[in-house]
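Heads up: the structure comes next, in structure tokens.
For this view, one protein chain was removed and the others were kept in their places.
Read from first to last, the chains carry the letters A, B and C; within each, the first residue is number 1.
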Amino acid sequence: MTHILIGVIGPGETASEAEMQTAHALGEAIAQAGWGLLTGGRAAGVMAAASQGAQAANGLVVGILPDADVTQAAAVDIAIVTGMGQGRNVINILSSRVVIACGLGPGTLSEMALALKLGKPLIVLQPSGCLLETLSDLSSTPLVPVATIAEAIAATRRYLAE
Amino acid sequence: MTHILIGVIGPGETASEAEMQTAHALGEAIAQAGWGLLTGGRAAGVMAAASQGAQAANGLVVGILPDADVTQAAAVDIAIVTGMGQGRNVINILSSRVVIACGLGPGTLSEMALALKLGKPLIVLQPSGCLLETLSDLSSTPLVPVATIAEAIAATRRYLAE
Amino acid sequence: MTHILIGVIGPGETASEAEMQTAHALGEAIAQAGWGLLTGGRAAGVMAAASQGAQAANGLVVGILPDADVTQAAAVDIAIVTGMGQGRNVINILSSRVVIACGLGPGTLSEMALALKLGKPLIVLQPSGCLLETLSDLSSTPLVPVATIAEAIAATRRYLAE
Partner (left out) sequence: MTHILIGVIGPGETASEAEMQTAHALGEAIAQAGWGLLTGGRAAGVMAAASQGAQAANGLVVGILPDADVTQAAAVDIAIVTGMGQGRNVINILSSRVVIACGLGPGTLSEMALALKLGKPLIVLQPSGCLLETLSDLSSTPLVPVATIAEAIAATRRYLAE
């Protein structure tokens, strides 16, 4: 059975404490829904927190690493080692059935934009008004701002049911 | 002598007539300054128009193609064929000394974000207020909004002189 | 817990019936040893047969797909969608702790060579004399020709214990 992978994207070292708490709870909720979690795989910020949350709920975690080895990896069940730096961002998006953004860094923004480009459903937790306006202008594909994790999970469920 | 490559990024099929005219004039100005032009290489929108402008001014044009062959290529002097789809966007940024954005599509936004992530000077022609606010929050590297091609060329010259 | 991934490489559509039988048994043996199986993910040849063998033994199968969608995917538990064509071969190698070759096609040879280049242990089932001579000349890293699946598993076990 092929696991449904839900991508969680967000800042690394610059993530706030609040973003990391949200990411932890989001990872947990994804695992509890029976989906696999996919992140950029580094042991920092939203990637690390979401991974820990999913593993705490016995979920499966896939990390797509930018480096050529696993020394910088978060706690993941499956480590995909690309050696392609930010070139791996497109793999994060293509391999996710739905992408959920939690926080914002430049790498996160590149992945949001790729989700729009590649037609992946993109759910954004608590976006600023300007971010939402910028993305909406570009989007011919589903883009859903949400206020809570429960809403993010519900929106994900809707896309998967389509 | 290694050519200085200036990246021009912008929408493909969805570019407006005005964006394409600006891109043509920008390509021309880059060539007249003695720099090489680098684009995403496809025969559409800003990529095609900038390439034509640069070639009209006897400039050198490098195209980094997403496809695995050259059938969709713009008029370029050097066709780099990646077969990596949007994975090639990171190559566009890494290979450019300075990146200039002309118009906005989802692929463009992914490249702008990568420029910020990878520390490349990013010059943006006539950004909307919201785009500028979104990018500025993320940027620890040079980000310069400009109103005209002349300003874009002047800003490029300043970065190259650093 | 991070799964230990063992890469199995070999021809796709051009695989012989004997190679596919060997790949099936090899996938089974990898799963029985408690390791995850990693392949190039396509529904053809050695990739498909090894995946079926591992799944028949309740193993975990990771497929690293060259395409930008999953329509050509073998039966895998985790589908990594790269959209990078043969550019994904390096990911196959970097993500595997040990690589086992079963049969030979041009893609397989490129992966064998990358294993040598990147210092990954490479086990080759029943190589021709000329292939072995060619690879040995290039190898500063472990290269082990084996005659049987049991020998391949034993050699893998030795590398993992190092």
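Everything that follows uses one rule, which is that a contact is a pair of C-beta atoms (placed from the backbone, for glycine too) under 8 Å apart; a residue touches a chain by one contact, two chains touch by 3 or more.
The structure displayed is predicted, hence computed values, not measured ones.
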Displayed chains contacted by the hidden chain, counting the whole assembly: A, B, C
Of A:Gly27, A:Gly53, A:Gly87 or A:Gly105, the residue in touch with the unshown chain: A:Gly87
Touch criterion as defined above, residue of B:Ala23, B:Ala48 or B:Val62 at the omitted chain: B:Val62
Of B:Ala33, B:Ala57 or B:Ile78, the one touching the omitted chain in the full complex: B:Ile78
Per the touch definition above, residue among C:Ile4, C:Ala25 or C:Leu131 touching the missing chain: C:Leu131
Those residues of chain B which, in the complete complex, touch the missing chain: 1-3, 5, 36, 60, 62, 64, 68-70, 73, 75-84, 90-91, 94-95, 118
Touching residues on chain A - with respect to the absent chain: 68, 82-87
Contacts of chain C with the absent chain, listed as residue ranges: 84-87, 89-91, 104-114, 116-118, 128-131, 133-134, 137-139
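By definition in this document, only the chains that are shown with their structure count from here on.
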Minimum number of chain-to-chain contact steps, chain A to chain C: 1
Chain of greatest Cα-centre distance to chain B: C
Geometric centre distance via CA averages, chain B-chain A, whole Å: 28
Shared-contact residues (touching 2 or more other chains) in chain A: 84, 90-91, 118
